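One structure is given below, represented as C-alpha cells, and several questions about it will come after.
Every protein chain except one is present and positioned as in the full complex.
What follows is chain A.
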Amino acid sequence: MTTFLTYTILGLVLGAVYSIAASGLVLTYNTSGIFNFAHGAQAMFGTFLYWQFQQWGWPAWLALVAVIGVVGPAMGAALHTVIMKGLRGTADVTKIIVTVAVLLGTVYLAQWVWDPDEARTVDMFFGTGAKISVGGVEVRYHELVCLAAAVAIAAGLRVLFTRTRAGVVMRGSVDDPDLLRLNGHDPERAAMLSWALGSTLAVTAGVLIVPISGGALDADQLTLLVIDAFAAAMFGRLRSIPRTFAGAMVLGLAANYVLAYLPSAGTFTGNLRVSLPMIILFVVLVVLPQDRLRGAAVRTRERYRPPTVRSAAVWGAVLIAGVYLYSLLLSDSGITTFALGMTFAIIALSLTVLTGYAGELNLAPLSFGAVATVVAFHFGVHGTGLDARLNVQGILLAVVAAALVGGLVALPALRLRGLYLALATLAFGEFLSNMVLRDTTEHKLFGIKFTLFPGGSLVVPPLRIGPLDLRDGTSSLMTATVLFALIGIGLAALRSSGYGRRLAAMKDSPAATAMLGQNLVRLKLSVFMISAAIAGLGGVLMASATGTVAQENFTFVGSLGLLMLVVVAGIGYISGALAGGLMAGVGSAVLVATFNDLALGHESMANVYTALGHLVLVMTALVGMGVGRNPSGFVHDIADSYRSLRGARPVLYGGGAVGAVLYVLAVTGVIGAWTFAIAALCVVMLLPVVGRMVMEERGSRETPLELAGVDEPYTDELRGKLDRALGLPAAHRPARPAPALRGEANAPA
C-alpha cells in the first residue's frame, strides 16, 4: 500500500510538471498556429541559466525570479518578434522546420556555453530534507510546489481563455487575424503575449522537473524530457487545457507505476519508462478522431521546378564523373568521410520524395535507417572478423523491413493532419532509440534466443556483391554515388509520372484531390513507405561506411539536423538532398573536427578554434530559422541565377576553364584537396555574379517602354519616346517637368 501511495504521489508530481509544459505548448499553438518543437529546448535553456545564476552566488529565489520573471518572457517575446511573426501564411512544413531549427540552435548554443562533459545538478526547492508526511509517505516541499504550481496554472489559463478579453483575442488571433485587426485589436500583441507566457511555462517546467528526475542537468536529456509533454498536449487535441491536464496526470502516473510494478532486471523496464510518453503519444494518435479535410489553407510560397528524367540522367552522370575525379585528390580518410556523406545524401533523398513531393514530414529519418541496420546486421552478414561482409539479400531484406515499419508507424497518423504524422515519427524515433537501440539483454521468443542490439553497438561490415567489394574506400564512395544518382533519376521519373502528379495535387490541396476520387490515406501510406525504404537503404550504407554504429548514430537530434539542412538546401530538389546530406554527413563533422584538430595543434589559439567549431553549428541552425523567408532553399536560388546565365556562354566556358586549371593544379599537388574544394565552390557561387556584370556591360537590355519610370527616373527623353509610341504630337512639347502632365495637356491652347 505504501508503495502504491508513494508512486502515486510521485506520478502526480511528474504529471503536474508535464501539465505545466504541455499547457504552454497548447497556449502558443492556439494563438499562433505554430506547434513549437523548441518548447523543450527553451525549458532547457532557462534551466541552465537558473543553474548559472546560482553559480554566480545568487540565492535560489532570486535566480528563480530572474528566469521565470525575465528570461522566460523575454525569450518568448524575442522568438515571436524575430522569427515566428514572419511565419504567417507559410506551409505547415516550414513552420515545423523553423521551430526545429530553434531547438537545434538552442541545444548547440547550450553545449557551447556549458561544456556537456562537466556534471551539473539542480537542487530541490527548500532542499531534499524539507518534507512532510502524508499517510506514512514522505512528500518533499519541492513536490508540493510542483503540484500547487500546476493547479494554479491550469486554473489561471482556463480563466484567461474563457473569461478575459486578452484570452479571447488570443484565441481569435489564429482563426482570423485580419478580422481582429478590423475590430481594433492587435493580433501580433496577443501572439507575442502568448509566446512570452508559453516560454515562461516551459522554463518553469524545466526548473521543476530536473530535481525530481535525478537532479542531473544535461542539455539533450532535458530537451527530450519536456518533449514528453507533447503526449499530454495530444490528449487535449492541442486545444483543451483541462484535458491536457488530465493527460499529463495519466502520463506521470503510468511512468511511475511501470517503475513500481515491473521487474527491474535487465534494461527493459528502465527503457520502457523512458519511452512510455512516446508510446502513449502514439496510442493517442490512433484513437484521435479524423480531421476535417481542408483545402489549401495557405497559398504556399514555395516554388519548385521538377526536373525532367533526361536532365536528371545527365546531371547524374556529371555527378558520378565529378565525384570520381574529386576522389583522385583525396586521401583514404577523406574518401571514407566523403562516402559517409554520400550515404547521408541517400537518406536525404527519402525526405525529398516525402516532404518535397508529397508535403508530409518525417522527423526521424535516421530511425528508419536504424531499423534497416538492425535487420541487415542480424540477417545479412556472413563470414567473421575481417572477412565479414554484408550480402545483397540482407540489404534488400533490410530495405523491405524499413518500408514495412514505416507503413506501420505512419498508418495511425495518416487520417490526420501533417503535424500528427510528424509527431508520430518523432514518437517512433524516441521509442526506437530507447527500446531497441539500447536493448542489450537477451530475449527468448518461440524458443529462439536473440539480442537486438548486442553490446550496445553493432559492427556492420562492408557490402560485397560478386566482385564488387566495398572494403575499398573508392568503390564504397562510387557505389554510394551511383546509388544516389540512380535513386535521384528514379525520383525524377516518379515526379513526372501520374503518381508524382497525384502527390503534388495532394500537397497543394488535399480536399480537391479527395474530390477527384483519390484515397488520400493510401497515397500517403505508399509514399511514406517509399521514403522509409530509401532511408533504410541509406541507413545500412551509412552504418557500413561508419563501421561500428551505436545509438548515438541514430539520434533524434541527428535526424532533425539532417532534415533542417536538407530544407535549407532545398527539399524539393534532388540537388538539395545532395547538398543537405553532404553538409550533414561531411560538412559539419569535418568542419568541427578540423577546428578541434586545429585547437589541439595550436594551443595558443585553442579557444578561438573551439569557438569557431561551435559557431559553425549555431550558424547552421540560424540559417534554418531563416527558412521561413526562403522556403525553396538555396539550391533554388543558385539554379535561378544560372538560368539567367544562359545568354552569357563565354562566362560559363570561362568558369569551366578555371575549374579545369584548379583541378590540374590539385592533381599535380600544387594546391591541396581542401583548397581545391573551396576554390571550386567559390567559382560556382561567383559565376552568376560575374555573368551579370558582363551582361550589364554589354548593355543589350533596354527597359521596355511601359516600365519606364519604374526602375529609373522618368526623363523628358523617355516622355518623348512614350508620346511617339502613342502617336501623340510630342516633338514641340516644351521640355518641362511633371506639371505638364497634370493639367496643361488638357487645357485649351
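To be clear about the criterion, a contact is a pair of C-beta atoms (placed from the backbone, for glycine too) under 8 Å apart; a residue touches a chain by one contact, two chains touch by 3 or more; residues count from 1.
Assume contacts and distances are computed from a predicted model.
In the listed set "ABC transporter ATP-binding protein", "LutB/LldF family L-lactate oxidation iron-sulfur protein", "Na+/H+ antiporter subunit D" or "Two component transcriptional regulator, LuxR family", the entry agreeing with the UniProt name of the missing subunit chain is "ABC transporter ATP-binding protein". When the full complex is taken into account, the listed residue touching the unshown chain is A:516, out of A:1, A:287, A:445 or A:516.
Per the touch definition above, the residue from A:163, A:382, A:501 or A:724 contacting the chain not shown is A:501.
Residues touching the missing chain, restricted to chain A, are 292-293, 295-296, 299-300, 303-304, 498-499, 501-502, 504-505, 507-509, 511-520 (touch as defined at the top).
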